[in-house]
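This is the structure I want to talk about, given as structure tokens.
Of the protein chains in this complex, one is absent; all others appear in place.
Going in written order, the chains are labelled A, B and C, and every chain counts its residues from 1.
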């Protein structure tokens, strides 16, 4: 079975003229496939999945898997508010050729998303999914948390292979690592705490920042696994500011502006998301330069 | 233009065998149309709109408008995460024959839903919508608040006619009423603060509880408008506990169980929502009985 | 026994040279005693009670009660983190001549302030207090809420006569009014929801704004009790902006600046509270003028 390990980029979805711009996406994919990244995630939060129609989602999964053609693993974000739609998308992902699915918590009916309801949801999804399932905890967007207790319980399901925890609660991450079933992988959901997650026994991360700096993010894990703690830590600390810029501070508009800056295609996000304003772009550019990784030395 | 006033029920969507049960819905609609309700809202939060596919949404709007045939106004909940899908659904609602649309705030990208982004979203939607637009503030589900300042600003748009405020912040409600453009209607989003909303100059409410007790909810406003303050207040206070049961406490599972109890069809909600457990049903029944409005005296 | 009803001002504590400025306080008290206010609260949140030493608290209660000499009721804020200190201050308040005590929830150990612990605290305090006790719910400052359920339970204690609810949750206020023991008074904790509180059966309010506009705040209740709903509501809506300015927006620094503006003594708050900055003072002045109550017409 597919084993979750390493650094993945949750790739941005490029738009032009209100439609998915597949030619631009191809160009971006070429860059990511040529990088040190372990793999990619299509239709994560950074992929604006909630702004895509069901038809666009199907088409996008097919395109990406078709283009990547097994050169790196592809994980598809298939979480939807309803159980049945999530399962349907999982089947499409399998047909398209993805290696695993990433399933965010349903979240509009927060008050009803008890441990019991979430547990049932993930079990139903995992039972019916032809691909291994990765839990996706994203409290900042969902207002719902997958507790350590629930993650540990779900880790026993043979078709649930890991969690991407974007909550950033390092104690929760430690508790999941400690108590989860053997073989269950814990992924940092953000570059800002990749190093502490690895230090506690995590398996890698799915990092917005890896869209921009795939080699640098991957290097952090390589250094860590080679026992070069000081270098890993220094690199961690260097990545925090730029990661913050393309996540909590400016979100997808920031990520897409950064893609434009490094020579890929970012373009505008889909409304209601708004493009980054000029003054913020200037500041973002300075932040990218301060990393020392941009512009690339040749 | 359509004027928002009175008591609306945001109707539940009945399911059977995983599909919308139109025969059951017809039975329920007969009850609501025969009641004192001013009108109905299809695909509000209580209608499990986020659990419906785009095709189901279209079909449901057409069915309800077709069945109601103008006997009472129908408002359609058309809010979606993306601006373009919201506008598309507004057009379908207009073709189906709805009187207005209720548009919830986009909410997955909470961090990006600034005043500016929300303002742009509603203006784009209102500009393109063939039907008058009602703002829908639902912070408990969305984690996003439409501030009094933003609501007041949007009230000036000729195609934005009111707000359903389900936040329950009575000071915010008072500020909107005070400062909004002439003719803009403020609706309580929950029966628990209908009376204070009316007392401050609100125009009515869209109330989950009106699914169950349509005449009693409507009577509160009738009493208030007849200057019978004491009776209105006493009725308000009587409605709080049962309203709480079918909203914050047990949500849609509670509402559907209550529909079953009063002789309509509730049925199970769509997963991941879970049906109310037996012990909770017993307690809910007691709460309904304590209102004195159930079972109906004949 | 003392009956809680009407409008109280939770008076500011004036400082000069790092000490309580009793001469300034005397001047302010003359104004409040000459107004339509029902009574005053010394050492409420607006009185900077957490910034006073135990000795200052004792002295201040004695001074105020001595000066007021029964012309209006005086309520003393005696809540402290520890039960024993609260009880001690209650005894001093009784000796000083106060009519009742206002007791805020202990709050530093939020995690331990369960319903059970809060219930025990208030029962112990009420059992030992020579004066009637008023519960003080102030979640914005304390991070702790006295639930409707707890307030109702405590309302049965013979020495607990009411609650000042500064949480602003109008449904919670309605539930307390509905279910509390006979004779238990519910007070709005802020002018912004005085009218809805009265409309639901509340007994009055303790209002920061009553420091500045005592007659206008009192008039709202007089109008309401005379059945002049429209006038009461219009006055309510006029008071919201200025009330917001001296509470949530600028807090005690705003209140003290406003006192200076209307010709009383505000002065600087005690550090770490900082005096209002010049630009904010200008804006505050405009807000006061917009009320139409300032400057006083003669």
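In the analysis below, a contact is a pair of C-beta atoms (placed from the backbone, for glycine too) under 8 Å apart; a residue touches a chain by one contact, two chains touch by 3 or more.
Since this is a predicted model, take the numbers as computed values, not measurements.
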item: Interface partners of the hidden chain - shown chains only, full complex considered; value: A, C
item: Sole contact to the chain not displayed, among A:71, A:156, A:178 or A:286; value: A:178
item: Contacting the left-out chain in the complete assembly, out of A:192, A:242 or A:291; value: A:192
item: Touch with the omitted chain, as defined above, among C:26, C:58, C:124 or C:283; value: C:124
item: Touching residues (missing chain, whole complex) on chain A; value: 168-171, 174-175, 177-178, 192-193, 195-196, 199-201, 229, 233, 236-237, 240, 244
item: Residues belonging to chain C that touch the chain removed from view; value: 18, 45, 50-51, 53-54, 81-85, 106-113, 116-118, 120-121, 124, 140-143, 248, 251-253, 270-274
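The rule we apply is simple: only the chains that are shown with their structure count from here on.
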item: Chain-level touch network, classified as line, ring, star, complete or other; value: line
item: Computed distance of Cα centres, chain C from chain B, in Å; value: 37
item: Separation of chain A from chain C, taking each centre as the mean of its C-alpha atoms, in whole Å; value: 50
